[in-house]
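This report refers to the structure that appears directly beneath it.
All protein chains but one are shown in place.
Naming follows writing order (A, B and C), and every chain is counted from residue 1.
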Amino acid sequence: MFDTKTYSSEVNQALCDYLLRLADSSLILGHRLSEWCGHGPILEQDIAMSNLALDLIGQARNWYQLAAQQAGLGQTEDDLAYLRDAPQYRNVLLVEQPNGDFGQTVVRQFLFDAYHYYLLQELGQSADENIAAIAQKSLKEVTYHLKWSSEWVIRLGDGTEESQRRVQTALNNLWEFTGELTKPDQTDEILHAAGLVPDLRKIQADWQNRVQSVLNEATLQIPTRAWMQKGGKEGIHTEHLGYILTEMQFLQRAYPHCEW
Amino acid sequence: MFDTKTYSSEVNQALCDYLLRLADSSLILGHRLSEWCGHGPILEQDIAMSNLALDLIGQARNWYQLAAQQAGLGQTEDDLAYLRDAPQYRNVLLVEQPNGDFGQTVVRQFLFDAYHYYLLQELGQSADENIAAIAQKSLKEVTYHLKWSSEWVIRLGDGTEESQRRVQTALNNLWEFTGELTKPDQTDEILHAAGLVPDLRKIQADWQNRVQSVLNEATLQIPTRAWMQKGGKEGIHTEHLGYILTEMQFLQRAYPHCEW
Amino acid sequence: MMQTPDPQLQFDLKVADEQRIEPKDWMPEPYRRTLIRQISQHAHSEIVGMLPEGNWITRAPSLRRKAVLLAKVQDEAGHGLYLYSAAETLGASREQMIADLHSGKAKYSSIFNYPTLSWADMGAIGWLVDGAAIMNQVPLCRTSYGPYARAMVRICKEESFHQRQGYEIMMTLANGLKEQKDMAQDALNRWWWPVLMMFGPKDDESPNTAQSMQWKIKRFTNDELRQKFVDATVPQAEYLGLTIPDPDLKWNEARGHYDFGAINWDEFWEVVKGNGPCNRQRLEARQKAHAEGEWVREAALVYAKKREMRDER
Partner (left out) sequence: MMQTPDPQLQFDLKVADEQRIEPKDWMPEPYRRTLIRQISQHAHSEIVGMLPEGNWITRAPSLRRKAVLLAKVQDEAGHGLYLYSAAETLGASREQMIADLHSGKAKYSSIFNYPTLSWADMGAIGWLVDGAAIMNQVPLCRTSYGPYARAMVRICKEESFHQRQGYEIMMTLANGLKEQKDMAQDALNRWWWPVLMMFGPKDDESPNTAQSMQWKIKRFTNDELRQKFVDATVPQAEYLGLTIPDPDLKWNEARGHYDFGAINWDEFWEVVKGNGPCNRQRLEARQKAHAEGEWVREAALVYAKKREMRDER
């Protein structure tokens, strides 16, 4: 249990929303990675992806627990994960995109990790001690995630012609989902003003530099396409999320009020 | 509403079970076919598969309505379809197998249709008038189903080398699920003794002849493999059914007690 | 000595006289090209339009709704068939039209590049998307090209049935539990603006309208149809107890029409250019179905030839 602070109702509402964004993005990406379990291209990478998934699910649990306590409605982490439908989910669109081939999974992971890394670095400095503590703990894990995904982007980008074509295609297709990662909205602004979360413009610059430098080393082209999809942070998702939740929530929905 | 007969509790229980088998097999096969909608290899065949699916869903509704009334527990067709989990489902294993390519869908359809056709022909003579009436109505539809699937088995079997290879593979893979179609169990025996349903041994012979003759024309080999899977009629399914129900039942499970 | 009749003059007279142009009649090349483009685009819209609704067939919340939805999507496939046939009477081949769709050369209605995110979207699409389509299509029943006009008569009949079904879904949700009503409102929020864009760009940015109206392919301008749609739909939303997501929407007594807010044309053009939420997904689904069906089409062809040869012997 956390020793939570009391905020104005406006800040508290924004905070609960923000915590769900963090939790949902980690959970959904963890879910996608867990779909690989037993089907990876190399046994060692099967294990690596399970590691990533486990870290992300663990982080999601921390954020959900904090969100539940901050909201003060007596909900549990499982209520938040299993009893909200897609329009209540706040994850970014990027993480719900299908695994595709291993290259697409790696690119999705890298684009998210680069954002996640800088975000957690800043959240580690949050004026809210609970946020800072979870972020600092998560950052250790995500530092490894970013290393893993960067290395694979480089390896596949600078590997064979086929591998380069595959990751470049994945990059082109996923690029449109990167805009909302660092585009601030009202929730971000309110919490930044309250000193709880960073200015996303700073994250945007760091993200851009890191992505640029890894893609350069990977001999990949940054897509020039400028139009960006958005909506995840407000609950307007792609068609994929519904299927994820349908599967994830089946038991809790079919057998309500059970202990598991 | 049906004007239902009263049977001994043993017969009535077997009858309810039997009606669920009929309903569940039609619904699940209809569900599988409906997955093709918008993704068929030829627009005309997309439409044809939707037709088959619509017929089967319609038949399932009739059987569910009769089952619900015969059970006398005040359930609706939707309760039976949406609120039972996999172990309560009684469909044969064949119909829950994945669509695979169009060839696999066609072979699955043909193997089921040939059984369905002869079964409905006999059920049309049932001493239970409700069963007879639904069966007679369904038989008209299934006569067309069998024509459609036989023609496609022949077309693909006697088409190109690739199409023959594909349908032969599908046939080899699906063959093990045909055993339980015509293998009588206690439910079948009780109801046959009561004059309500046919002797499956007769259906077996008719099925065998029809399948043999169509496969001959299609220049396909009947698999020699003798071991047969079973369990669907008793609620022991393959891993596929859980996923089908998870998807199919999501809304009813997530939003209970709603009118739709 | 008899004069050879001027075919252009005859064509113009027929059109002016509200007679139908038929496949064997002479027609100006631009008229033919415009029709092929419009009819095939319409056919593609029916086919691509199967995907967003098809997305909910396996998840429909009752067996009755499932059957109705499946039948509806099947009707759309049927509409695609009539329309491809109508375009074929103008000398286009179905294969080429489909190739143009898959290459991105041919367009389809941008509305289908939006995702279907809840069951309420099945209601909203029937009510609003089919409603807007009918506004566009009813005048097409009197369009000057005979096969197109006849296809539209049949299509409009089915579309109006679909619209009623969609509205009925919305009604059931709006009268249901709070979660259902929220679902309905959310769907309206997401579909309203894209549906208004279905009528195409503003009249002053729609250069082909004048020619199409002269040929009596088109009977009303985009803005006229859009206004008719808004006027018809606002009372329906009120009846459902749902709020149209436009703060500028209000009745204008002087005009005898509803005024409504500014449309985000940037979004419209981005979706047209391929940047909608689902453009890639929709096109990939069609391409995949086509590619994976290649062996089936080939086998059917080879078998038909074998049969023919056997029958000759």
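Assume a residue touches a chain if its C-beta (ideal position, glycine included) is under 8 Å from a C-beta of that chain, and two chains touch if they have at least 3 such contacts.
Computed from a prediction, not measured in an experiment: that's the story for all the values here.
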Message: I'd like the shown chains that the missing chain touches, ordered by label.
response: A, B
- request: May I ask which residue of A:V11, A:I57 or A:A133 touches the chain that does not appear here?
  value: A:I57
Query: In the complete assembly, which of B:D79, B:E151 or B:E176 touches the absent chain?
result: B:E176
Message: In the whole complex, not just what's shown, which of B:H31, B:R90, B:R210 or B:H237 touches the removed chain?
response: B:H237
- request: Pick out the residues on chain A that sit against the missing chain.
  value: 27, 31, 34-35, 37-47, 50-51, 53-54, 57-58, 60-61, 64, 77-78, 81-82, 101-103, 154-156, 158-160, 162-163, 166, 247-248, 250-252, 255, 257-260
Query: In the whole complex, what residues of chain B lie against the chain that is missing from view?
result: 85-87, 173, 176, 225, 227, 229, 231, 236-239, 242, 246
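Here is the rule we use: only the chains that are shown with their structure count from here on.
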Message: Top contact pair of chains, counted by C-beta pairs?
response: B-C
Field: Euclidean distance of C-alpha centroids - chain A vs chain B, Å
entry: 43
Task: Would you kindly tell me how far, in whole Å, the mean C-alpha position of chain C lies from that of chain B?
output: 36
- request: Send over the residues of chain C in touch with two or more other chains.
  value: 59
Query: Going by the touch rule set out above, which residues of chain B reach two or more other chains?
result: 247, 250
